[in-house]
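For this view, one protein chain was removed and the others were kept in their places.
Letters A, B, C and D mark the chains in the order given here, with residues in each chain numbered from 1 onward.
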Amino acid sequence: MSELPSTPLPAPFPAAGNITDADREELRRHGILMTSLEELYNWGRSNSIWPLQFGLACCAIEMIAAATARFDIARFGAEIFRPSPRQADLMIVSGTVTKKMAPQVVRLWNQMPEPKYCIAMGACAISGGPFKQGYNVLKGVDRFIPVDIYIPGCPPRPEALLHGLMELQKQIKREHLTGADAARHTRPEVPSEFPIPAYGAHDLEPTMNPAVWKPAPPLPRSGKA
Amino acid sequence: MIIAAIDSYLEVAPLAWRDAVVQWCPEPTQWLVHHLITIVAILAVFGTLFAFTPLAERKLLGRLQNRLGPNRSGLPWWQNGPKLWGLTQPFADAVKALTKEDIVPAAADKLLHFLAPVLIVAFSLLTFAVLPFGRHLVPVGLDAALLYFFAAGSATELAIFMAGWASRNKYSLLAAMRALAQVISYELPLILSVVPIVLIAGTLSLQDIVLAQGFWTFGFLPHWFVFTPWGFAGFLLFLVSALAESNRSPFDLPEAESELIAGHLTEYSGFKYALFFMAEYFGLTALSGLGVTLFLGGWQAPCAFLQFIPSWLWFMGKVIGMLLLFIWIRGTLLRLRIDQLTRLAWQFMVPLTLINLGNAAFWSLTAGWTGPLQLVRWGVSLAIIVIPFVLLGRRLSAGRHPRTYRYAAS
Amino acid sequence: MLGSGIINGLIVTAKNFVGSYHDPKRMVTVQYPEERAKLPENYRNFPFLITENATDPMGTLRCVACQICEKECPPQCIYIEKSKDKKPDATGKPQLYPAVFAIDTSVCMSCQICVEVCPFDAIKMDQVFEVAATDRFTGLLLDREQLAKPNSYFHEIHPTDAAEVDTRLATERQAAEEKAKAAAAAKAAAAAKAAAPKAAVKPAAEGGPTA
Amino acid sequence: MSVSDLSSFTPSSGPTVRAVKDPFHGDLLEVSMGPQHPSTHGVFRMVVTLDGEVVVKLKPVFGYLHRNHEKIAENTTYLGSMPYTDRLDYLCSMTTNWAYALAVEKLAGQAVPDRAQYLRVILAEMTRLVNHSCLVGFLFNDLGTSFTPLLYAFREREKILDLFEALSGSRMMCNFQRFGGCRVDPTPEWLAAASRLVDNYPRFLDEYETMLTANEIMLARTQGIGILDAKLAVNAGITGPCLRASGYNYDLRKVDGYGFYPRFDFKVPLGAHGDTYDRYMMRILEMRESVKILQQAFRDLPGGPVMDPKAKIRGFRPKAGEAYGRIESPKGELGFYLISDGTPNPYRYRVRPPSLINLTLLEEMCLGHTIADSVVILGSVDIVLGEVDR
Partner (left out) sequence: MESLEQIRDRLLARFPGATVTLVTNPGVAAEHSLLLDAAHGAELALFLRDDPALQLDYCSNATGVDWPDKEITDVKKTTVPDPAGGAPKVVEEKTKHVEPGCLEAVYHLYSMALRHGPVVIRLRTANRSDQVKLPSLTPVWRSCDFQEREIYDLYGIVFEGHRDLRRLLMWEEFKDHPMRKDYVDPDDYEWEPTPHAAVLERAKAHYPVPPAATPPEAPKP
């Protein structure tokens, strides 16, 4: 078997770990005050993620289940599901985004104040999932808005959503306020609002936002008939 | 003896500390420092209380719903440190709210949109000026404190209307209209429900009203107004009106999450939203403080022998108890509709408060009845309020009752 | 009387509040991630491939690249390319193996149909659900190496099912061996007879389970 | 009900709308509720015209979750559509599975063993418990509670989902029924646990009812609101608890007697007023009847296989023809209409969604009520968007 070419993919499901010592060193280099501020800031945001009360399909039920007594997303300070996008920090795209719904999803995203995050929950939100080949199904919400965490599953268990939320918290805790790798919301040149696709005669126009969507590089395969 | 000394020191401790600071300042600024310290103290104490009330609400609601509530926030700068039972949650929320982008809708009335959250916090803070927090702790000893309280308190609804109008959002507009209807309907029963107190105590000064409740039968039965028939009825009426005035469930119509998204708050983000949040809890705390002052003996201890505990602790304890009651009600009840809300006010609350006023008059006239007459006094007074309650209640819920159903076997 | 219904409701919630401190039925929170409810044996999330030998996972895949699962998968999330050569499988029979076996977990709907249709018990459902990733393609598109998990792992997560499969495979293997032995004996006999060389043309071991 | 008065009825005349500009009342306000709204149960949208707070016009807008289930199913094998049916009505996948299996079995003439029939009844009734308790929870959310009843309902739902997960491997998307039986045979421990749960369920219902059924605000908010006339309801194809709340006795478990329902002793609760309160109570009473059915089923569950040995999993090709199979799903009549042309894929695959058709009269029910009532009426109809839009 050794003659097979090694895969270009990294290890399965790379886990976003805690802040490593190297990260800390990096933080120190920014200066201790900045680091402390940064940590306070990141701590505040990561412990007070209010999701948008916004359910699309099946996954929304598991999202609600994550807020119920058994799983209790409140433990993470994230049970305040705000129905108004103005007060939400996190958009959990929980379910199939249809082409008819896509403009509304983008509009909601534009209405959310920075810093904002997006979790694509479930197969449909990531890639269209089982409904991928449908004529009215968007093949992944990341064609129009940037996604921070992808949670596969159909639907993911509520624990998986909690896990995704914890991954997001870790990601927020690693963000920088300054420097080359500063967080998206601190950089004015990075767009926070995105053009809303229009309903066309056959499809959405445009079908994707090239500023957001980076298609995968095709893997080397022989391409069978 | 020592206990008594410590007690009397604790009682005046806040004042003593303030005076110490004031004396340390140069003479011409002393009056300013004196008032500033008072203001800062109120802001600090009730600010802290505000910080923890939403946390308590979230935890208590969690417990009501068989779950835990926030418990994992921990500390900044100490990532894997203790979780501190989530006690730092409010600070995380505050940090987040402060650093959130502030969006003003393009179509909004910019000035009103900005003014509304500022005004609502200002108005709700003004009411704290007249509450007697302890035996010696009265920020402003107004003679007409009660009038001042209602005047300042009802201005918050104006701010809600401003917020709803300025947002240029249909949901906000509906909420603004609801808020106005609600405040006009419930201002009357709220004031009428406390008039009996004025009648009995013979004063509008809140401190004097508290002092009027500072007696005990046998040393452990407090003479709080809530323990009289008219007082109890008045307390319940006050409670309902207070819930409506502070837009709390079951009267949270302006916010009405399931109908109007977030009502007047729909277009507010970041810190402006936090200000509304703050004002809601300040208003709630102030109304709780008023309820405690008027009906629950204010800073008075429930039993004579418990007086060694400083009076301001009693006050705070009672206020917190009232807040928990509000949260409990929120965790259980559902929301009324706007027409039912106003009907409740005009057809039920207003008549009952008026009858209760007569009841208090009766109580005041029969103050001399003793012995077996005392029983008659209680009986008559109870009847005066219970019979109209039952009759009006029947009228209010006419035709609505749990039903029985038939079954088909096939 | 007006208000009695409201008071009843308040009593119920108060009971739940008090109960949450002492009654496990009224405090049902499982504090993930520190506490975890035990997953039932049947729980399924994403498929994985079984290898016989953990030390040589790619060499001992049970999968023979028959592509039935690829065809039956309703959302079409499986991609298989057959190998060009054959390798002996567990029973020693030369079989094809998947040169490429990819599952897109961002499409998979966890329906278990691939498991049901697999005639070789080569694909089974995994129970790992903590799979959140920050990149859709590198994190969620799993290839052969990431999918292969040893049979012992299968025993760990689905003990009943795994035991059944092992017994079944053992009987099949035994049957195959006996058949092979019989065939070999027949062949030997035939060779001994040194007549009709055509008898040996038909390979004996090709009667295993096929699609 | 006589038929003559039905024919006089003209459904084409729309509801009256106060469209004229009335200087006395001011302008009408058009509010678009949804597709993102806390009370539209997903991505449903209502364009509501308000006169003050009163609804004078309500236009439902669908399609925000139209994910082409029927088209995909026509390009998939019969078996391949089974997991998709889970995602139709994602609160009750067991009943949608059954409805589809029933239609295919009718199409192919496939027999089902006794044990599987009993198991299907058990799972369908447990699904009814899940669906109705969740619905009631959501309804109270629409009525303005702070999630408490919903969370109590979900607490019970979790217990049932645990059982579903232990049996089928997934909490929500069970993918459990097959053409000719069920996929897995439950263990005795599972049956014992399920039976225990069912025996304890009435206690939860009692607590729930104590908490809310006689609540004065609840009565004021629901009684006399959103009245649905039985004649109109029949003509508009309203089925399930909504129809029975209007007093019309039509329950497919009794009418069609599909599965083994004729073997069970249960009654059908009927409402008298057809208002929101009746629709709520129908759910509560049906749950109590479901408990009775479940207790009988656990008592009488026979042994034997759960899958017809002659049934085919792969290469399933029914003879050319068509069939319409329907069951009483918790939401109403759920039907599958299949046309086979003898190939492995159905030629036509159609879902008759009770949620969509029960919304036909939404406007009539909401007119004249306030915006607050209209969300409650919508909540009491019980829709799931996966099924409405498919």
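Convention: a contact is a pair of C-beta atoms (placed from the backbone, for glycine too) under 8 Å apart; a residue touches a chain by one contact, two chains touch by 3 or more.
Keep in mind that this is a model prediction, so the values were computed, not measured.
Visitor: For the unseen chain, which displayed partners does it touch in the full complex?
Guide: Listed by label, the shown chains it touches are A, C, D.
Visitor: Using the definition of touch stated at the top, determine which of A:Thr68, A:Asn136, A:Gln169 or A:Asn209 touches the missing chain.
Guide: A:Asn136
Visitor: Where the complex has a chain not shown, which of D:Gly52, D:Gly321 or D:Gly368 is the residue touching it?
Guide: D:Gly321
Visitor: Which of these, D:Arg157, D:Arg350 or D:His369, touches the one chain of the complex that we don't see?
Guide: Selected residue, touching the omitted chain: D:Arg350.
Visitor: Please identify, in ascending order, the residues of chain D that touch the omitted chain?
Guide: Those residues of chain D that touch the unshown chain are 1, 3-4, 6-7, 10-12, 14, 62-63, 66, 68, 70-71, 106-109, 232, 234-238, 248, 250, 255, 318-324, 326, 333, 335, 337, 339-340, 348, 350, 352, 356-357, 359-361, 389.
Visitor: Provide the residue numbers of chain A that touch the chain removed from this figure.
Guide: On the side of chain A, residues 3-5, 8, 100, 133-136, 139, 199-203, 207-208, 215-224 touch the unshown chain.
Visitor: Contact with the hidden chain only, please: which chain C residues?
Guide: Here the touching residues of chain C are 70-71, 76-79, 81, 83-85, 99-100, 102-104, 107, 137, 141.
Methods note: only the chains that are shown with their structure count from here on.
Visitor: Among the chains, which has its CA centre at the largest distance from chain B's?
Guide: It is C whose centre lies farthest from that of chain B.
Visitor: What whole-Å value do you get for the distance between chain A and chain C if each is reduced to the mean of its CA atoms?
Guide: Averaging C-alpha atoms per chain gives centres 30 Å apart.
Visitor: Measure off the straight-line distance from the CA centroid of chain B to the CA centroid of chain C, and report it in whole Å.
Guide: Whole-Å distance between the two chain centres: 61.
Visitor: Hey, how far is the Cα centre of chain A from the one of chain D, in Å?
Guide: About 32 Å separates the centre of chain A from that of chain D.
Visitor: Listing for chain D: what residues touch at least two other chains?
Guide: 37-38, 83-84, 87, 147-148, 151-152, 155, 158, 173, 211-219
Visitor: Scan chain C for residues touching two or more other chains and write them down.
Guide: Residues 2-3, 6, 9, 12-13, 16, 28-29, 31, 74, 109-110 of chain C each touch two or more of the other chains.
Visitor: Could you classify the connectivity of these chains, where an edge means two chains touch, as line, ring, star, complete or other?
Guide: Shape of the chain contacts: complete, all pairs touching.
Visitor: In the complex formed with chain B, which residues of chain C make contact?
Guide: Touching chain B from chain C are residues 1-3, 6, 9-10, 12-14, 16-17, 19-21, 26-29, 31.
Visitor: For chain B, which residues count as touching chain C in their complex?
Guide: 60, 63-68, 328-329, 331-333, 389-390, 393-394, 396-397
Visitor: Spell out the residues on chain D that touch chain B in their complex, using ranges where they run on.
Guide: 29, 31, 37-39, 50, 52-53, 140-148, 151-152, 155, 211-221, 223-224, 249, 251, 254, 267-273, 277-278, 281, 285, 370-373, 375
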